[in-house]
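These notes are about the structure you will find just below.
With one protein chain removed, the remaining protein chains of the complex are shown where they sit.
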Amino acid sequence: MSADFLQFLFSGITVGATYALVGLGFSIIYNASHVINFAQGEFVMLGGMATVFFYGAGLPMPLAMAMAVAMTIFIGMALEKFAVEPAKGASIVTLIIITIGASIFLRGLAEVLWGRNFHSLPPISGSDPINIGGALVLPQSLWVVGGTIVIVITLAWFFNRTMTGKAMVASASNPLAARLVGINLKFILLLSFALSAMLGSIAGILIAPISLAYPGVGIMLGLKGFCAAILGGMGNPMGAVLAGLIVGISEALTAGYISSAYKDAVAFIIILAVLFLRPNGLFSTGGTERV
Amino acid sequence: MLLDVKGLDCHYGRIQAISNIDINVDDGELVALVGANGAGKTTLLKALSGILPASTGTITFNGHDISRVSSDKRVRLGIIQVPEGRQVFAPMTVEDNLVVGGYTRSQTERDETLDQVYEMFPVLKDRRHSAAGTLSGGQQQMLAISRALMARPRLLFLDEPSMGLSPLLVDEVFETVQKLRDGGTTILLVEQNAYMALAIADRGYVLEAGSIVLADSGEKLIANDRVKQAYLGL
Amino acid sequence: MSPLNMPGRNGLLALIATIMVLPLMLPNAFYFDIVILIGLNSIVCIGLNLLIGYAGQISLGHAGFFGIGAYFSAILTSTYGWPATAAMVVGAVVVGLLSFIIARPIMKLQGHYLAMGTLGLGVIITIVLTQESDLTGGPDGMPVPGFSIFGWEPYGETVWYWIIAAVLVATVWLSLNLIASPVGRALRAVHGSEIAAETLGVNVVKYKVLVFVLSAIIASLAGSLFAHYTGFITPDTSGFIHSIQLVTMVVLGGMASTFGAVAGAAILTILPQLLTVFHDYEHLVFGAVLIGTMIFMRRGLVPTLADLFNGRQK
Amino acid sequence: MTLLRVENLSRSFGGIKAIDDLSLTIRPGPIHSIIGPNGAGKTTLFNLISGIYKPGGGRIVLEDADITGHAIWRLAELGLARTFQNLQIFFNMSAIENVMVGMHLKSDSRFITSLFRTPGIVKGDQDKREEAIRLLEFVDLGDYLDADTDSMPYGALKRLEIARALATQPRIIMLDEPAAGLNPAETVAIDGLIQKISENGITVILVEHDMRLVMGVSEHIFVLEGGRMLAEGTVADIRNNPDVVAAYLGESGRDR
Partner (left out) sequence: MKPGLFRHLTIAAAAITMAVGVSNSDAKAADPIKIGSFLAVTGGASFLGDPEKKTLEMYVNKINADGGVIGRKLELILYDDQGNPANTVPFVKRLINDDKVDILLAGSTTGSTMAAIPFVEKAGIPFISFGGAGVITSPVKKWVFKTPHTDTLAVQKIFTDMKARGISKVGLLSGSGGFDKSCRKQVQTLAPGSGMTVVADETHGKGDTDMTPQITKIKGTAGVQAFMYCGFGAATSIVAKNYKQLGASMPHYQTHGSASKSFIKNAEGGAEGVRLPAAALVVVDALPASHPQKKVAGAYKAMYESKTGDSISSFGGHAYDGLMIAVEAIKRAGSTDKAKVLAEIEKTSNFIGADGIYNLSASDHLGLDEASFVMVEVRNGDWKMLK
């Protein structure tokens, strides 16, 4: 393998990991509520921006990060409580517009709180690149990838091993039966937004030293994350992770070998191709609609 | 009186599905609720479980008015329903289905009940690591009942447990229902399979077009002409 | 049969009356400019409303078609010296073909998958317009020469006002006609229940494709007019945000209401102008307004208000 | 004489056979009913015949023409109409417009004429409207012509679906539980309506749980169980068939 290829691969895995986290967030909320949360990218933005500002306000870095995550979780829950829950039963279009409204609102909030400018965040552990097989990797990339791996493993543990996690899986698989075993679906819904907000904000914190933090950073990330979620089969969290990586790596390879100009189009070309061939996503087990 | 329902009305979308229902279930009883398809049986159970809001009327459980209590709180009180069509959590393992069934109970209670359930249905223990969706129809029904038992019901609703099962399995299900009753569980059984249900029930109600039209002991209802008519148009 | 004996006649007459009176109330060219933009947005939204409101299919990529129309007009007239009308027609034909090719696979998608598919399509169009900078001027856009038809070059906001007004009235008229026709009923049936429509003999796929192509062509034509009127276009005209604005106009005004589309376009064109007063709070307020309206007026502004006036005889 | 023939039809969902090697024949004219316990495969059979599901195996033949796998909308052209167990009303349209959609195949559905509302369109719509009024009156919905379907009672909507299906001028109409959710008086009215339809020479295939209705109107009954044909015959045949009695009353299990 050439060093160039490795370089592209690492670059792709780093971005792909972020897409994966955002895609996971989409999946979790979709499972709990069948809502596509277009404000998912804004959680990423809030995580990065809030950390910059808590850090700038003099808090030590770990505390600033924790505060940023906590704040984003709180905002995520507020979003569920005040925008999604009151719209229960609305049509898909209406819900899409509500969550898009929410994303504009959150962007506006960030602008009011912290201004519209770009900010940088120091990397967690220095910026001296590490040489891996001839490719140079920034320590922060390893943080992003490592963080994503930890999160994915933790989530898998949460969904498979804890009572609350199992309750979430159960609610997604059969809401009626879930209610009949005594699961409070409203709580699950709130939890799913909290969890998604947490994932998004962590992704934002990890990526901020690489991509800078600014109010608009969440738009493309949100769309690509949505791509990952759809590609993985809506509501299939591990599919979303895999799809996120696929999208990220394809982008980097396209930029490296074909044309950097059409890098951003890659995700959408893949998604269109896949949807045309498999209208329910790459990793979905197609079901039959009952009349 | 464990469950006492008075004057219950319920709307299902644009249809008034049930009207002015009066029924009651005593501690330890097995009560059957029979009626043709579309008569409102499932709607009634959903109203009793808190899935559908009651338009008017009261539901009293163990002396408390629970008409406005949410479904998850009713489960905590011990009102558990086995839904029509089994509704297992298909992608989850058998054991996880059962564990989630005990969602409202403590860890120790859960472990205890799980052992009891496995003892009662060894086949579930054998297949505890399989996805629930891969079980046969009969096994899924056993799982659905077991899942409900995990919540330690004081009052168990069974909605069409024999639906879509082969005669042999139907027998097995009915034996299980009897076993549960003998074990002291209070049961409200909703069935299309009228004779079988009434044969094992202490008492029965006949539901027609959303209203209770007959209430009597199981044997008497079996002999009733109106019951036959409702089922075969005789 | 009088041509005026048509569904929505009173509404159309009222629209015409409004258009006649409005110039008296507009103090300067800036206000004309806003009203012209309202008109252009309305035209796109009426087409999009056929797709979203009547046929029940969402599209998060219609700005892409608007953008293609705009850029075809811009490039063919400025770089290749074509007459504006020919450029406009070619743009519309290209959009028609493109949307026709893409419609079959895309209209097979349901719900969120359809949202993603159309969104992806729009984003790809924007990226192409952005990257082919030798033709399009890249992200910073390109200037567009004025419109001309048979040697006449409309210039100035008042002239454009009347042009756009005429196109708008025609679009409303055609849209009202279509909705009340067997084709329109078939479209609405597709929205009501695809499966029932199909069993009644409605070729659902054909109608979905038809309305998708129709709305795309309308967007393309409006895009061409926009390009010539405004004189400068950027890839943002085809962007995701613009697509969302268009859908929001339709939903906010009220789905399945031609005049709702007009009202939605008017409000969402004016609102950002009013919100510049809030400067920093602009996005915050805009987002809150969107969420609030969608929660409290789920069916959209015009149908909800109409019900209020009617006292909703249920 | 055969109007519709189902040959060795099969369809399974997730490994469970909903319809299992089923064959049946519908003669032109009489009212046929399909009964059976819940989960017996009745609605699946309807969905297979009307093209909504693609069969896993077997053929469906309409007057010697193999219609297996035909596009759904083409079946309407061939004279096959149906109603739905769960209402599929176009709630975004008035009652009369719902019925007019049923006449789609006979309407001028050209795009250009529609856009410009040519006299032909106007005239066509007037004719269709009159025809729709006639049909609505036929199903006793004369009071609901321009009603918002949103505000119509459930029983009326059931009849509206029937009127809409009739508007396609079918040879066969398949009614999926027309009496479900109706009160006894409404059920009696449906009973009469079904007979009226049949008297007009339309072959009715009925899926219904209300036995009084089924036994009252049917000339031929098919009994399904577990996706297979348990019995078929006249009302008397079915009533006296011990298998059927057992399946319904649930004594089979006890005796075996």
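Note that the chains are named A, B, C and D in the order they appear, and that numbering of residues resets to 1 at the start of each chain.
The rule we apply is simple: a contact is a pair of C-beta atoms (placed from the backbone, for glycine too) under 8 Å apart; a residue touches a chain by one contact, two chains touch by 3 or more.
Keep in mind that what you see is a predicted model, and the values were worked out from it rather than measured.
Visitor: What shown chains come into contact with the chain that's not displayed?
Guide: Hidden chain contacts in the full assembly come out as A, C.
Visitor: Of the residues listed, C:P27, C:G81 or C:G151, which one is in contact with the missing chain?
Guide: Residue touching the chain left out of view: C:P27.
Visitor: For the full complex, which residue in C:I43, C:L178, C:V285 or C:L301 touches the chain that was left out?
Guide: C:L301
Visitor: I need the residue numbers on chain A that touch the omitted chain, in ascending order.
Guide: On the chain A side, contact with the omitted chain comes from 4, 7-8, 11, 14-15, 111, 115-120, 122-123, 127, 129, 131, 136, 138, 210-212, 214, 216-217, 220, 252, 255-256, 260-261, 263-264.
Visitor: Applying the definition given at the start, please give the residues of chain C touching the unseen chain.
Guide: 7-12, 14-15, 18, 22, 25-31, 33-35, 38, 127, 130-131, 133, 138-141, 143, 157, 230-232, 234, 236-237, 253-254, 257, 259-260, 262-263, 266-267, 270-271, 274, 276, 279, 301-303, 305-306, 309-310
Going forward, only the chains that are shown with their structure count from here on.
Visitor: Taking each chain's centre as its mean C-alpha position, how far apart are chain B and chain D in Å?
Guide: 32
Visitor: Let me have the rounded angstrom distance from the C-alpha centre of chain A over to the C-alpha centre of chain B, please.
Guide: The answer is 41 Å.
Visitor: Residue numbers in chain A touching 2 or more other chains?
Guide: 291
Visitor: For chain D, what residues touch not just one other chain but two or more?
Guide: In chain D, 52, 84, 88 touch at least two other chains.
Visitor: In the complex formed with chain B, which residues of chain D make contact?
Guide: 14, 16, 37-39, 153-154, 157, 177, 179-184, 209-216, 226, 239, 245, 248-254, 256
Visitor: Residue numbers of chain B touching chain D in their complex, please.
Guide: Going through chain B, the ones touching chain D are 14-15, 17, 36-38, 133, 137, 160, 162-164, 166-168, 170-171, 174, 191-197, 199, 209-210, 228-234.
Visitor: Spell out the residues on chain D that touch chain C in their complex, using ranges where they run on.
Guide: Those residues of chain D that touch chain C are 50, 52, 71-73, 75-77, 81-82, 84, 88-93, 97, 100-102, 104-105, 107-111, 113-117, 119, 121-125, 128, 148, 150-151, 161, 164-165, 167-168.
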